[in-house]
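So that we are looking at the same thing, I have put the structure below in structure tokens.
Apart from one protein chain that is not included, each protein chain of the complex appears where it belongs.
Note that the chains are named A, B and C in the order they appear, and that numbering of residues resets to 1 at the start of each chain.
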Amino acid sequence: MLYLKLTRKNFLAALESFSDYQVYAPKRTEDKVRLKEITILELPENLQFERCTHSAKELFLPPEETLFYFKRFSSAQKPLLDETKRLIIGLRPCDARALQVLDSNFLQGGFDDPYYRSRRENSLVLTIACREFEKTCFCDALGLGPDLLNGADAIIYDLGDQVGVLAGNTVLAQRLQAFALETKEVENETQVDRGAVPSREVELLPVKSPEEYFPLIFQDKLWEEIESACLGCGACSYLCPTCYCFDITDVNLGPVGKRIRTYDSCMFNMYTLEASGHNPRPTLKERWRQRFMHKFSYIPYLHGLLGCTGCGRCLEACPSRIDIREVVKYVATFTG
Amino acid sequence: MENFEPKIIAFLCNWCSYAGADLAGVSRFQYPANVRVIRVPCSGRVNPLFVLKALYEGADGVLVSGCHPGDCHYQSGNYYARRRLEVFKKLLEFSGISPARFKMAWISASEGAQFAQLIREFTEEVKKAGPNQEIIREKSDLEEFLNESR
Amino acid sequence: MWQPLQDNPYLPIPMRVEEVKFESEDRSLKSLWLSFLAEGKREEFRFRPGQFIELSIPGKGESPFGIASSPEEELIQITVNKAGSVTKAIHELDKGDIVGLRGPLGNWYPEEEFVGANLFIISGGFAFTTLASFTKHLLREWSDRVKNIDLVSGARTPGMLLYKDLLEEWKNNPRLNLYLTVDREFPGWTGLVGFVPDIVAKVKVDFENTYALICGPPIMIRLTIPKLLEQGIPKNKIYTSLERRMKCGIGKCGRCNIGPKYVCKDGPIFNFAELENLPSEY
Partner (left out) sequence: MSLGEITEELIAKGREAFLNEGIEVLLGFEKSSSGFLKPKAFFSPDSLKTLRWDASASTNLAALLPKYRGKKIGILAPGCVSRSLVILINEGQIVREKLKVIGIPCPGVIDRRKLGPLKNSYFLGSKGGKFLLESDNQILELPLEEYLCDCCLSCRYPSPVIYDYMIQGKSREGATDALEGRVKKINSLSEIERLSYFQDQAEKCIRCYACRQACPMCYCESCFVESSEPRWLTAAPTIPDNLIWLLTRTYHLAGRCVECGACEQACPEGVDLMSLLAWAKQTVSQLFNYTPGLEIGERPALGSFSYDDPDFFWGGGLTEEKKCCT
């Protein structure tokens, strides 16, 4: 990886060479901060962006997406791939980490999701190192940190009047090199000047190894305790950057129609309800078991990385203020 | 929009209003052809979701017509309908959907003339309100594919 | 694992309905035989007994169905129970209609493992589709490499027994001991009477070195397994095909998992040793 130092002006000038890219950055409307399309000129020189309340998931797995158009009773079909080029700047290391979790589902495991792949391959993700911890952040409690690249195309460190850019993407590195004051080939984040990185002592969450969690799936009493506060809504899964479960339905207009993909949540009743009326996960006990185990056991077991990035969005969204950190601790101490 | 021809959906109760509409036809009363009639057993059967779904799919006006209070074949169907649809009509107005879009009427089996008059008035009102843009679904991409696939 | 037929696993392959046939008196079960619209697609569509497909009715949706035809047959056969909006639409299909198909999906019965062993096939109700495909393929291609084959097929009434013409054919097939049963006495019924779990206990089968393949409603499976274990068949030699609500069929939409295993991608065929250390979410 290449580490480059540039003045702020040069860094923005370098970005102008991506003129054929749509630029997205976090923008506040009322009490929500979401990724909005802006022009490169509108990028603030201090490169300070608020943390998005809706994660970058909405650009890679949109709440609604057309898979293909069809003509009923005929074989006419027209798939719709989104190939717009996007440059997304201002995300945080936890968002980049979340994209790695989404990649593990959509780009590995024997099948390839063309819709997700075309959005992922046509996007450049530039994160910024966090200046301070939000009250609900806990990435450090999971062993991650506010200054990691986490597979992003580049991370921008605030070095006062300059910026330090650790570029994982070679194309981006070359374009920045022309404007750089200093460049250095490095192995990882520890070898670079990361400016003022916030740090606090934090007690690591007692996350177990994936298989250690398996026996817990038979402990009804544990999940009964966790379930009691949950209302069974989709707020946590829709706002979680690593929750990718989706539903597929058809929308018609006379003889034609389109098959669309929309969000779904393991907390909803219809999620596993079978045509016979049997529901293998009838109550919130089984559903909370699925939610927790999927992030802390199944994804690590199948793909080798935690399904939770410590971004804390579910803490803010939950109507019952359920705190997944408490659930991790409680599960670790549960003796049945 | 003078050449705008509104699409109107009418839910007519089978025992009175449907018969009234039939009488209007038999008696050769003239009334605009914009209305598409859906027969329902009683005005009490009309679920406000029918109205929202009709507007969502592209109707410009929705009419619900039943027997005059007291004449209902099922005794109380229209009384329930009266409370429900009045609250619903006001809800549509409160949410900013043009009041002309939804109309409720009592038409008995012998009021063919009134039915024709009702439809003439309602069509005018909807024409004045213009095409439904308040709650109509997004169709442009599907219409485009429809033309392509022809 | 199978080869994706094309680069977009969500895009159905256009098919034509060649034949339709009601399989049960109450017309709730209907079989369809499908052919590929495009030339050469049938050769590309290599599947093994136990796999399933997602049948797509544009405008209604998609549903998963086990493939009932054996790999040697030209047409793809599925049997559909009328339950929801998609299956109702499928029941209204007729010869010549165009539908879509995605697949073949999921894993298959591990035939290599069964070589040299006895096979005890148990089917209940209309879950006979993939087992029918397996048995047809077995009798046509490789029945010489297994010892004896016993098949128990049960249903609520004689009219509900699936693939009656196939069963007739197998009645006088020396290679196969066929036991048909219905839940209670019916006029003109000459076969066995009783629930599948009881018949399984009564049937004299050599349980030494035997693999059991069992598909049917959950209650039947739950009552039959202990009977098989009592006879000494180990858990890893009892295979079943699980039912689940499915959407994508390729392990992406996250809904059909049991523990870390996706029924659509890692299944639907599992043996009971595998199922033992998974949550009892099925």
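Just so we're on the same page, contacts are C-beta pairs under 8 Å (C-beta built on N, C-alpha and C of every residue); 3 or more make two chains touch, one makes a residue touch a chain.
Keep in mind it's a predicted model, so treat the numbers as computed, not measured.
> Where does the absent chain touch, in terms of which shown chains it meets?
Among the chains that are shown, those touched by the missing chain are A, B, C.
> Looking at the whole complex, which of B:7, B:45 or B:84 touches the chain that is not displayed?
B:84
> Touching residues of chain B against the unshown chain: what are they?
48-49, 52-53, 56, 68-69, 76, 79-80, 82-84, 86-98, 103-107, 111, 113-114, 117-118, 121, 134-138
> Footprint of the hidden chain on chain A, which residues?
Counting over the whole complex, chain A touches the hidden chain at residues 30-32, 63-64, 134-136, 227-229, 231-235, 237-239, 247, 249, 251, 260, 262-265, 268-270, 283-284, 315-317, 319-323, 325-326.
> Going by the touch rule given at the top, which residues of chain C touch the chain that is not shown?
61, 84-85, 88
Basically, only the chains that are shown with their structure count from here on.
> Which chain lies the greatest distance away from chain B when centres are computed from Cα atoms alone?
C
> Central chain, going by Cα centroids?
That would be A.
> Would you kindly tell me how far, in whole Å, the mean C-alpha position of chain C lies from that of chain B?
One centre to the other, that is 50 Å.
> Going by the contact rule already set, what residues in chain A reach two or more other chains?
71, 74, 257
> What residues on chain A touch chain B, complex-wise?
66, 69, 71, 74, 76, 78, 251, 253-258
> Which residues of chain A touch chain C in the complex?
Of all residues in chain A, those touching chain C are 67-68, 70-75, 77, 79, 105-106, 109-115, 210, 214, 217-218, 244-250, 252, 257, 259, 264, 266, 271-276, 278, 280-281, 286, 289-290, 293-294, 297-298, 301-302.
> Using the touch definition up top, name the residues of chain C that touch chain A in the complex.
These residues of chain C touch chain A: 1, 4, 7-12, 14, 37, 58-63, 81, 83-84, 87, 97-98, 100, 218, 243-245, 247-248, 250-260, 265, 277-282.
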